[in-house]
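Questions regarding the structure given below will be posed in turn.
Only one protein chain is missing from this complex, and each of the others stays in its spot.
Right, subunit A next:
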Amino acid sequence: MGKSSKDKRDLYYRKAKEQGYRARSAFKLLQLNEEFHFLDDPNLKRVVDLCAAPGSWSQVLSRKLFDKDDYTDRQIVAVDLQAMMPIDHVTTLQADITHPRTLHQILELFGNHRADFVCSDGAPDVTGLHDLDEYVQQQLIMSALQLTVCILKRGGTFVAKIFRGRDIDLIYAQLGYLFDQVTCAKPRSSRGSSLEAFVVCQGYNPPEGWQPSLDTNSSVVEFFQDCPVGSNENRTIAPFMACGSLESFDSDATY
């Protein structure tokens, strides 16, 4: 899970600089999109970028959604613990996504509208206690998911960073209850030596009759308690998909 100083030297880093992206992570989203085309939908109007700093995913979203300047019904909201430099067409919010209050703030920004797409590239600080780090990462995904179920339209897409450690199959199973299709995708710009991958969840399809309601006094775990995703101990393995063509740069290689 650890970060590496090597990141600074690799080709994606240079390429990001050339293309004006704030981080090499931009290519992860672009490569995911190459395979799943979720950003190519002309009806894509409202998106939420969670854990967005320094903002390269927001930049990608901004460039995709605002290829022309005069869209008035389009909206991008980006949230992070860290402050972010402004990005055209992006509303930024400095907040903790695990805090229920944050969800209320985002919901307010969206008014009565539903979002078409929610992504989260969040990674908590690693402590080195593997089980705790995995748990906190899973809770971050669950927090992102909590927001998603409150705001995403039926049929919408949710993309989130995961670390494929122990118990990742539990997460796959839980997501499987809420989405028609769940894939574990690994962009080639993400190092093969890291456990990082992304869940791409397509076709939001919540169980009939489940009315998610946000209560600042309840935790994520409690939130999902009456939904079949909460306490389930089922395990499934989501199909794996490598994204980005073989001709794209290999982030494990030394150039």
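Just a few scattered comments:
In this section, a contact is a pair of C-beta atoms (placed from the backbone, for glycine too) under 8 Å apart; a residue touches a chain by one contact, two chains touch by 3 or more; residues count from 1.
Operating definition for what follows: contacts and distances are computed from a predicted model.
Set against the options "AP complex subunit sigma", "ZYRO0G03586p", "Chromosome transmission fidelity protein 18-like protein" or "AP-1 complex subunit gamma", the UniProt name belonging to the omitted chain is "ZYRO0G03586p". The missing chain, though absent from the display, is touched by one residue of A:Ser58, A:Gln75, A:Thr98 or A:Ser120; that residue is A:Thr98. Residues of subunit A that touch the chain left out of view are 6, 9, 81, 96, 98-100, 125, 127-132, 135-136, 139, 164-169, 172, 184, 186, 188, 192, 195, 216-222, 225, 230-231, 235, 237, 239-242, 246, 250, 252-255.
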